[in-house]
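Handing you a structure now.
With one protein chain withheld, the remaining protein chains of the complex are depicted in position.
Up next is subunit A:
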Amino acid sequence: MTEQLVAGLYREGAPVRDTKAPAGPIESRWSKRRFDARLVNPANRRKLSVIIVGTGLAGASAGATLGEAGYRVKSFCYQDSPRRAHSIAAQGGINAAKNYRNDNDSTYRLFYDTVKGGDFRARESNVYRLAEVSANIIDQCVAQGVPFAREYGGLLDNRSFGGVQVSRTFYARGQTGQQLLIGAYQALERQVAAGTVEMFTRHEMLELVVVDGRARGVIVRDMVTGEIETHLADAVVLATGGYGNVFFLSTNAMGSNTTAIWRAHRKGALFGNPCFTQIHPTCIPVSGAHQSKLTLMSESLRNDGRIWVPKAGGDTRHPREIPEAERDYYLERIYPAFGNLVPRDIASRAAKNVCDEGRGVGPEVEGVRRGVYLDFADAIKRLGLEAVRSKYGNLFDMYQRITGENPYEVPMRIYPAVHYTMGGLWVDYDLQSTIPGLFVTGEANFSDHGANRLGASALMQGLADGYFVLPNTINDYLADGPFATVGEDHPAVAEAAANVQSRVQTFLGLQGSRSVDSFHKELGQIMWEYCGMERTEEGLRTAVEKIRALRDQFWTDVRVLGEAEELNQSLEKAGRVADFFELAELMCIDALHRRESCGGHFRAESQTEDGEALRHDDEFAYVAAWEWGGMVGAPPVLHKENLVYEHVEMKQRSYK
């Protein structure tokens, strides 16, 4: 590690060690790894225990599968039922290379599209594996009774999604995430009944227990009684989802947080690519200061809806009174090959640009109209009202409920919003973090999506990790067992529990003047303004200053009422926001050090003449894996994992 501060903010450390991906032809790497991974014989599995935090697609599928395999599993979530994990909100669909459409899809093409879509910042080996197991996911879910959309012949239907030219997306109306999660949840409950999985709902993980360098348990708070509990096991899996809520306004569920992975980061797990945030182009625009979250309109709408704004700025006529000749279907104009189906980062930035030009539509919020039309008039003419209703009816109803406008008659208004985080804890090919025994799956890890995530690929990754990858790689770790017994009185365990206790007491003792939410909103505004759709060197530096100042204020002036020994929602939020503050700083430092534009990270200083993102593969074709600096505000240490592309030629993306 160099002692020298880089850019005044961070230090550089040694490159990341081996990722454990097997060498050899990419097609056989996963089977090779599975063959080489040691096995645990069924009789011994009962003696081994695994803690899984999170019951979304990644966690529930892993819990069900490991329980079925015979391990003793403890599963945790903060909601009142595992079935309510945020995965439930996914609308659009899940990709799989089945080639059911005979449109030349293949494992290789899904792999290719995903690497390219991720702007060459994902690992080839991981992505290939994801594409490889994608087909099994659909088989598994269908066997569980997931009611995917079907055609009259009884076979599964598909549609296409942003960024791709084949129809490989499986869906269940606009409720794909819900149906997939219910499938995984039911499989999990089956194991609960079988006694292999013990379920802890309304329990929030607040600390990771590391003993002798290995992850051995978690400290959780029973959110109903307030009791701080210690749970120990032979391995820990974090499947706790993304951290988009650092922006306060996002499409994430209100409780989505970074606490689990952040606490693990502080205990030594590297954090990969924190600044990569996906902005989703089709959300309902903000309507006012009371807004608590943003609602996504599935991007499947872009299959039939056409996006436009008036050609002239300040045109406030009713959209139906603006003649065709005075409309700018800007995506179709700039990107004729993909049109309205360009990837999310491109669609998002294009929307921002036309609004910045003063051509946005809808009500003025803080002096700018931030909205573009998503128009179904042509689709209704072409397909008929009924066909459009049967395809998108529930989304249209939802839009109408939220905005009070009828999208069958007036075009929808949409605007980009924070949606998904590609960063997360760094993991190797086995999904193991840099802390032995700590595995990370789903959105909580950084792998597979690179700098940008294509639609319908997060659900795929969550289930691939939980049903197929982790259950095959964790064995290799558990085969080291039996592990030394650790008791609750072990100093490392007792210390972790005591830290949690004292944090709770600190929050309740502060008796400041401002609510947790008011801090969270202010943090979110800083992040959106300086670390959102477009970032600059100067802006990011400003953001770091502002975050630090606000964080200091938070720790002296936050007001958390109520008691520790009962349900206390302010206390829960305070813990999450405290961790968001620390993460926010790291996100800005990561964004600052990456002086290139790629995927969800657009640096204004790095663009082509016509305003497209400009990557610098010679300098930045690596994963930025950050090590905790040792204390709040101390400079983090950057470790680079070089990315090598043997199968997909690194090209600047072009969707023109």
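Note that a contact is a pair of C-beta atoms (placed from the backbone, for glycine too) under 8 Å apart; a residue touches a chain by one contact, two chains touch by 3 or more; residues count from 1.
Just so we're on the same page, contacts and distances are computed from a predicted model.
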item	value
UniProt protein name of the chain not shown, from "Sarcosine oxidase subunit delta family protein", "Sugar ABC transporter substrate-binding protein", "Succinate dehydrogenase/fumarate reductase iron-sulfur subunit" or "Glutamate synthase (NADPH/NADH) small chain"	"Succinate dehydrogenase/fumarate reductase iron-sulfur subunit"
Residue touching the undisplayed chain, where the options are A:Asn95, A:Gln140 or A:Thr258	A:Gln140
Candidates A:Arg29, A:Arg45, A:Arg72 or A:His86 - the one touching the absent chain	A:His86
Absent-chain contact - pick from A:Asn44, A:Ser515 or A:Thr542	A:Ser515
Among A:Ser287, A:Thr536 or A:Gln607, the residue in touch with the chain that has been omitted	A:Ser287
Sole residue of A:Thr19, A:Ser49, A:Thr65 or A:Asn273 that reaches the chain not shown, by the stated touch rule	A:Thr65
Touch list for subunit A against the chain that is not drawn	61, 64-65, 68, 79-84, 86, 88-89, 98, 100, 136, 138-145, 147-156, 172-173, 175, 177-179, 182, 185-187, 189-190, 192-193, 199, 201, 224, 253-255, 287-288, 290-293, 295-296, 398, 401-402, 404, 467-468, 471, 515, 517-518, 559, 561-562, 566-567, 569-570
